[in-house]
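Sharing a structure below in structure tokens format, with a few things to ask.
Missing here is one protein chain; the remaining ones are kept as they sit in the complex.
Chain lettering (A, B and C) follows the sequence in which the chains are written, and residue indices restart at 1 in each chain.
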Amino acid sequence: MPRKVCVVVTARPSYARIKSALKAIAEHPELDLKLVVAASALLSRYGDTLKIIEQDGFDIAARVYMVLEGENLVTSAKSTGIGLVDLASAFDRIEPDIVVTVADRYETLATAIAASYMNIPLAHVQGGEVTGSIDEKVRHAVTKLSNMHFVSTPKAAERVVRMGEDPATVFQTGCPSIDLAASVLGRPGAGFDPVEKYGGVGPDIDISNGYLVALQHPVPTEYEQSRRQVSETLHAVHRLGMPTFWFWPNVDAGSDGTSNAIRAFRETVEAPNIHYFKNMPPEDFLMLVRSSKCILGNSSVAIRECSFLGVPAVNIGSRQHSRERGRNVVDVDHDQQAIVDAVTYHLRNGRPPRDTVYGDGHAGERIANLLAQAPLTIEKRLTY
Amino acid sequence: MPRKVCVVVTARPSYARIKSALKAIAEHPELDLKLVVAASALLSRYGDTLKIIEQDGFDIAARVYMVLEGENLVTSAKSTGIGLVDLASAFDRIEPDIVVTVADRYETLATAIAASYMNIPLAHVQGGEVTGSIDEKVRHAVTKLSNMHFVSTPKAAERVVRMGEDPATVFQTGCPSIDLAASVLGRPGAGFDPVEKYGGVGPDIDISNGYLVALQHPVPTEYEQSRRQVSETLHAVHRLGMPTFWFWPNVDAGSDGTSNAIRAFRETVEAPNIHYFKNMPPEDFLMLVRSSKCILGNSSVAIRECSFLGVPAVNIGSRQHSRERGRNVVDVDHDQQAIVDAVTYHLRNGRPPRDTVYGDGHAGERIANLLAQAPLTIEKRLTY
Amino acid sequence: MPRKVCVVVTARPSYARIKSALKAIAEHPELDLKLVVAASALLSRYGDTLKIIEQDGFDIAARVYMVLEGENLVTSAKSTGIGLVDLASAFDRIEPDIVVTVADRYETLATAIAASYMNIPLAHVQGGEVTGSIDEKVRHAVTKLSNMHFVSTPKAAERVVRMGEDPATVFQTGCPSIDLAASVLGRPGAGFDPVEKYGGVGPDIDISNGYLVALQHPVPTEYEQSRRQVSETLHAVHRLGMPTFWFWPNVDAGSDGTSNAIRAFRETVEAPNIHYFKNMPPEDFLMLVRSSKCILGNSSVAIRECSFLGVPAVNIGSRQHSRERGRNVVDVDHDQQAIVDAVTYHLRNGRPPRDTVYGDGHAGERIANLLAQAPLTIEKRLTY
Partner (left out) sequence: MPRKVCVVVTARPSYARIKSALKAIAEHPELDLKLVVAASALLSRYGDTLKIIEQDGFDIAARVYMVLEGENLVTSAKSTGIGLVDLASAFDRIEPDIVVTVADRYETLATAIAASYMNIPLAHVQGGEVTGSIDEKVRHAVTKLSNMHFVSTPKAAERVVRMGEDPATVFQTGCPSIDLAASVLGRPGAGFDPVEKYGGVGPDIDISNGYLVALQHPVPTEYEQSRRQVSETLHAVHRLGMPTFWFWPNVDAGSDGTSNAIRAFRETVEAPNIHYFKNMPPEDFLMLVRSSKCILGNSSVAIRECSFLGVPAVNIGSRQHSRERGRNVVDVDHDQQAIVDAVTYHLRNGRPPRDTVYGDGHAGERIANLLAQAPLTIEKRLTY
């Protein structure tokens, strides 16, 4: 009988990140994919990830509503609790042989706890990376609850082992998000008009001479500053004057500060060069990024996928602090002038060489094969 | 203004373990103790810990009901979620400067997540120990969420540091449970009659020539076997024929198996030498243990407090696997004959020397002082 | 396509009460039964109703754990909330055409709210009855949320209509619990030995000259008094000296008081005439009751099934206050002497005539037919 693999997807970016693995699991003869869609992935105001998933042809085994409104620190904690309660019911019904959890969002811990407490082997994708902030606490806590580790980079593998995990359970598969980047790498861009396809709001912008992509998430431990921080970036983009596609942040404690700042900016500043998108499917997003002159903000896409794609990136603030990076990244503070300078530097210097530190484009298959073959155990102990 | 220190106590043994620190915090001029009582510590069938706490003179800042009935793996997971939801409300109202979580029970993770997500510095007591089983997953996950580590033994300190925690945040305070053991060490035992004071059920037993203490918890990852395992111990005690005080287990996934086995044993076997207690305050429990000829079962008390007290211990099964131990412990399987042999061995050889591997009796003061003086931060990153 | 009928069973007595309807629904060609088992029906310490349901051949569509430990008023309220959260997920997945809720236990309201808010037509079994206590609040609140009313007695029908419900939605089907009573009515009792079949605890009792059945539930609004009340009944039974089968109460706020009182009684009084059962399947329970000399306590079985069976009943205290009754019932206070007198009266006077006020034994079929044919609507308004 095929192993039942239950993957929990809680957000738009996690879906993009895991999609190639989902496909490989669904197609693997010895695996039976059970996909649970949860948290902001169910909510239309974070980009209707559910609809995208269904359009991609995946069956949904359970929907887990868990985002408690408030967008503050209390409700983040409570949301995780609500998710844990519901995920336990879902696992009780689905009876998976393995649960897979992705990355480091706060809801991830709900998946990890439900699986651990219910004696279901837990596989973690993207452990061992360092970034600072609450995300990192969550990521390493999930590592300590996991039985299998599918890591992206050599350093991530090394860190997971140093944290006391059995090396036999640590697999450097590369990141499945790079698989997606690999799939768009050679695709012809001609005929792809993002505004025509996705609408968005704001002025029409002429991108025939190149454009920027901006994407800035709130940083939970700097809650109060979210508003000011995103404002620096918005004004920098305004000053650069270059056509820019700005993407709305996904949900998080603090996103309210960021969202409010964006709304406030839109209502006070006439920025003829900024067009806003809420969301688009990951492939089209990567297509857009691939052909951009530069990406800026604090998204991990700038570090990970863009190193593989060879897209120049300006990384702002502490959110991606200490993530491994290729040569495509320039780091700056939340400072309008510094952002302008860094983008200008990139525009002058053009595209950097491609780099496979985060994967070679075959992570999904590797993960599926390991899920089919690796011994299943819930026992573990520190190696020291 | 004194720092508000919120300690969450979720079970009878955790209370015993942290009590000396609670006292030191309550008495510290720069600290304001906020005690949250949660989970089985609120339930009369696990020994009315709440009442004991109130009798000890502590004020209760919040009561958090979270034990969902079912005593299976699903309800353990859901209980943690329910606790997380309620603890977040409690912290939102109490606004602590520090949250303290104790040990490794599954509910501990609810406390750790609520504090972490709400940007409250988290202190963990008893990190870095290794025992196998789900407890260990939880303990190390809590370590990864914590900002301060109050550890018991040199090896525990070393492990926490190796897991990537900043050595400046790791304090080898010793275990506060040893403080309690220290306080009963010199107390006169004369006049203490446990049956007169606590009743219990079962036959009157004559303890004038010595007695045993037995205490066996279910082991979550061996859920199905709980019933058989405790049965081996019960029959061993029956065969030994020596007067024995048997303590009821505290709540856990699987405790139903254990409790049922005890009930079944009582109804089928006439064991004139076993008297049952549900619970007693930690001091009196330690008094009872201190004067016993031998403790048997799988409680950590046998390893920790009894190494300090110099009480012979027979440790049964995997629950305390790989915990550091003094010379008072003999380890055996869940095997009736082996248990009988090990107890007999101890009875022949008498008391081993006392050992301070788990502390010197001053952990509580050290913890209170550190809570008052240590820098408060929620930021952390791996040291490698 | 057959209508999906989702019935939520939350307790042992509710299952007994609805069983004949479940059977009729399962066998009806135009209905598709989806059985949700929830609350104490999932818990072994309330009689393993889940196992009984499975043995009866029903498939379980969902298990909803919702009983929060504490057995006090706070946890009753919280349990209902937890159940509501989980039932909403279950209904979201099952997508029933109709939800059926039974009687008046506090969890019933969770079912009713989930269905109402999710725009699923709600059918209520046993509305319109009056009993006093919180149960009554719940029962009439459920009536106001329901779209179809399957009531037991003419007066119940009248009351539901007077509360403003459309008479076209009120059906006097009789109570399905009477169907079960009808099925055991003519069954030969020879060869049925309850102690041999179910064990129980306490002394062997000789029932060849007749026996009593006792069953007393805690009354939530008289929480503090539960302990004293059940004690009166226990001592009365002790004094009567007649062989008695005593049944353990089901879960409720306050059951702790009752359970503790029973335990205390057992440990202090040597009552050679009382044998205790935790539970038995409804048919066997009714067989036992049918052949008893008298039933006493505050169970509704004494009023409902026993009026149909013609079994003398002593109804103690306020729990069944103002329920319609046949001529088999004598009412008394929580008073030892009064209980003794009433039982003695019955023993002298023998069996009363049978009465069909609560149904004629065909409620289940009627309910199934109505569920298959009645128009489905979620709209309703007061008729005045």
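To be clear about the criterion, contacts are C-beta pairs under 8 Å (C-beta built on N, C-alpha and C of every residue); 3 or more make two chains touch, one makes a residue touch a chain.
This is a predicted model, so every value here is computed, not measured.
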Worksheet entry | Selected from C:Ile60, C:Val130 or C:Val201 as touching the chain missing from the view | C:Val130
Fill in: Chain not shown: contacting residue from C:Ala24, C:Leu42, C:Ala61 or C:Ala88
C:Ala88
Discussion item. Touch as defined at the start, partner being the missing chain; which of B:Glu30, B:Asp92, B:Asp360 or B:Glu379 qualifies?
Written reply: B:Asp92
Practice prompt. Just the residue numbers, please: which parts of subunit C touch the chain that's not shown?
Written response: 73-78, 80-89, 91-92, 106, 109-110, 112-114, 116-119, 130, 132-134, 136-138, 140-145, 158-159, 162-164, 220-221, 223, 253, 321-322, 378-382, 384
Item to complete: Identify the residues of subunit B touching the omitted chain, counting contacts across the whole complex.
Response: 62-65, 82, 85-86, 89-90, 92-93
Response to the item:
The missing chain sits against subunit A at residues 40, 42-44, 65-70, 74-75, 78, 82, 201, 256, 267
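Assume only the chains that are shown with their structure count from here on.
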Discussion item. Centroid of subunit A to centroid of subunit C, CA atoms only: how many Å?
Written reply: 52
Item to complete: Can you tell me which residues of subunit C touch two or more of the remaining chains?
Response: 65, 82
